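Every protein chain of the complex appears in place save one, which is left out.
Read from first to last, the chains carry the letters A, B and C; within each, the first residue is number 1.
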Amino acid sequence: MDLAPAAFPVAERNAVVIESAPVGRRYHRLRLDAPDLSALSRPGQFFHLLCRDGAGSGPYLRRPMSIWRCGADEPLGFLFHVKGRGTAALAALRAGDRLSVVGPLGQGFTLHPSWRRILILARGVGLATLAPLTEAAARMGIAVEAVLSARDPADLMAEEFAGHSGAHVFPVLDADGSSDPLAVEALLRARFEAARPDAVFTCGSNRLLLLLQRLSAEYAIPGQVALEQQMGCGLGMCFCCVRPIRAPDGGTVNLRVCAEGPVFDLQAALGW
Amino acid sequence: MDLAPAAFPVAERNAVVIESAPVGRRYHRLRLDAPDLSALSRPGQFFHLLCRDGAGSGPYLRRPMSIWRCGADEPLGFLFHVKGRGTAALAALRAGDRLSVVGPLGQGFTLHPSWRRILILARGVGLATLAPLTEAAARMGIAVEAVLSARDPADLMAEEFAGHSGAHVFPVLDADGSSDPLAVEALLRARFEAARPDAVFTCGSNRLLLLLQRLSAEYAIPGQVALEQQMGCGLGMCFCCVRPIRAPDGGTVNLRVCAEGPVFDLQAALGW
Amino acid sequence: MVDLATRIGAITLANPVMPASGTFGPELAQVFDLDALGALVTKSVTPEPRAGNPLPRLCETEAGILNSIGIPGKGLDHFIAHAIPEWRRFRPPLIVSLSAGTNAAFAEAAARLAETPGIAAIEANISCPNLEEDGRAFAMFPESAAAAIAAMRARCALPIWAKLSPNTGDIAAVARAVEEAGADAIVVANTILGLAIDIETARPRLGAGMGGFSGPAFKPIALRLTWQCAQAVRIPLIGVGGIATAEDAVEFMMAGATAVQIGTASFVSPTAMMQVIEGLRDFCTRRGFTRSADLTGLALPGRRLAAE
Partner (left out) sequence: MVDLATRIGAITLANPVMPASGTFGPELAQVFDLDALGALVTKSVTPEPRAGNPLPRLCETEAGILNSIGIPGKGLDHFIAHAIPEWRRFRPPLIVSLSAGTNAAFAEAAARLAETPGIAAIEANISCPNLEEDGRAFAMFPESAAAAIAAMRARCALPIWAKLSPNTGDIAAVARAVEEAGADAIVVANTILGLAIDIETARPRLGAGMGGFSGPAFKPIALRLTWQCAQAVRIPLIGVGGIATAEDAVEFMMAGATAVQIGTASFVSPTAMMQVIEGLRDFCTRRGFTRSADLTGLALPGRRLAAE
């Protein structure tokens, strides 16, 4: 379906909910009918969602949510941890309800055509942010290995992550200690040695960010990280979503997660 | 079902909605499961309703609503004109939802056992306030004649008014001019002459209040009127619901519609 | 068991929750046992009878209300003769709210109330208009606020709680001034001036034009005022403004309040005060506070969280 480029790159749209369903015990997924926006969306970008349930009740400000599924022939999908009032209102939406979205927003991940193999390291619902990257890599013939860290098997959502990307998933769980930093470091070293990735990506855990920064520096592998921060406008206007990011001159500069981010160079991000 | 008198005469109760249905084009009725409160309620009293629909969305303050149906073996009923945000939220309630009510509140109508015949004059949804009076009169063997004034047949709601009280209803409509003040005056004089009522009651129209005051003074027939006023607490604490009422000494005094009212002596009320 | 006992100067309350003046009356006894409250606070009484403002006296805004009731009442004589006896049916300490137009009138009325048995303290509503300052409230300026309190202090041995207004530019200065003038506690705060216009009639929605703004929308301002006063004075603070839940009450206590008042929330839920008392007990149990009084001032700069 060939869409004329939207007059404006960012839309404020009341999209119809196609599917609203729980995932495991703590998560929920939504699929929306917005073909033009889904086609425009890039992995790592996000939408700013107005969390009002069917009857208009919910918190005042919008909530940022990574794009979990997108593409010309794919409904716009979000996968989220039901945490507070906003995500609860989203989880209360039923098919047929409308959800106000603003987006696609922010700078997504970058994949170089020359890359043949990438490694993904995600914790918890961070995998939602990295899922569309896996699909995109598969379409470019790039092999994907993914270390997914979660509390227990129920929380793993490997299927929600990999979809039909064919990514090779290495689950690590708190339940059996395999998600312990030392164990994860050993696994990463083994993968770096056995099938050296051209680039690494992470989202969702400060500890894993610091670990991946150290290892990828040691192995001189470039990387990217998707960060999170509380947001007001989501469009780069209010300066409430800044994070200190390492500047080329060695100092740090406050950059907007919603505008310069959410994806930053792995080595430039500072732990939070 | 013999109920121990409630420890406190006024309850704040989350009652379950048994029935929620539109009536005609502009009205709606609700029936609630609150047997003890329904048994305590007297004609002319009201409840203060928290107008939040199934999902908790609605205006901040409660709305006052007359008791339309009550009695030991009768669900608590309200019949209302869907007018603004509050009544719209009430109309959005579904059977099984909960509705927070405070009451029964206020002073109701008085019926003297010695009376044999009463006449009721109601405009629009004012008939909801007078409906339980009709039932009570019928139970006391008091004959009831009711002049119901409405825009057109669809708005008449004679059945919602009379229920099985056997009241004799005289409909007067804007549509055919029969609700014109002169026509209503002629009808009332005819009824006063043919079957002189021991007392008259009215609610819902300033014009009809003034007409009934004049005629019942001329025929020396005692009467009562149920008034309305915007409310804050509904319990007599805030003094925002006052209306000027004629005092015995000929002057006027500000009385609280929620505490001293809503029912006042017909001749004491001032037009608004 | 959590100890909710609350000391405000010489008075001890069973718990820190009481009604806000003007939003409470003996009529609430129809709903629950008023003896469960920390204290009872009356509608402001004025020396002379007052008719009150033209209607409408109340309107809704987003998450709050505007009111301009105009302190109607039958005057001090009627209050002492008829209202006090009715209030004496209840056990909690009785706090009489007093409004007057001049320092002398405040002092005279306070003296008469001091001689009336059964009154625990006087809440001086100095946020009402001062007729000798072209209608500006006493509590707008440190000097006029202090003068009213000092005048009462000289004629009345009962504890005096000064109720401050948010409409001043520097509430900390007003708080210090009333402390120096002898106030035993500070109630912060009365309503903040607001307006709503009906665009169909191009007229204010309230008969009197402007009105007092209260309810949840007002909470962040009232909490800030409490926080500022807590860092300016040593006498106990009573926080009021938009409190509807136990969480709200804990926020005000952590900002420095020793006790809290609940007003507009009782219109939405007449049992709100009971729910706050219960919720406060649950919070203290969950977080390991043996005395609710230990919450007071926890969030103030420089105070570590003791219970951690």
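Here is the rule we use: a residue touches a chain if its C-beta (ideal position, glycine included) is under 8 Å from a C-beta of that chain, and two chains touch if they have at least 3 such contacts.
The structure displayed is predicted, hence computed values, not measured ones.
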- Item | Displayed partners of the chain not shown (whole complex) | A, C
- Item | Contact residue for the chain not shown (choose from C:Thr23, C:Thr42, C:Ser99 or C:Thr168) | C:Thr168
- Have a look at C:Met140, C:Ala181, C:Val240 or C:Ala259 and name the one touching the chain we're not showing. C:Met140
- Item | Option touching the unshown chain, where A:Leu50, A:Leu90 or A:Ile245 are the choices | A:Leu50
- Against the hidden chain, chain C presents residues 61-64, 66, 140-141, 167-170, 192-197, 199, 201-204, 209-210, 213, 216-221, 223-224, 227, 242, 247, 250-251, 254-255, 283, 298-299, 301, 303, 305
- Pick out the residues on chain A that sit against the missing chain. 8-12, 50, 59-62, 100, 102, 229-230, 232-240, 242, 254, 259
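In the analysis below, only the chains that are shown with their structure count from here on.
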- Note on the structure: Farthest chain from chain A by C-alpha centroid distance is chain B
- Item | Distance from chain B to chain A - Cα centre to Cα centre, in angstrom | 58
- Query: Just how far, in Å, is the C-alpha centre of chain C from the one of chain A?
  - Reply: 49
- Message: As a quick test, compute the distance in whole Å between the mean CA positions of chain B and chain C.
- Response: 37
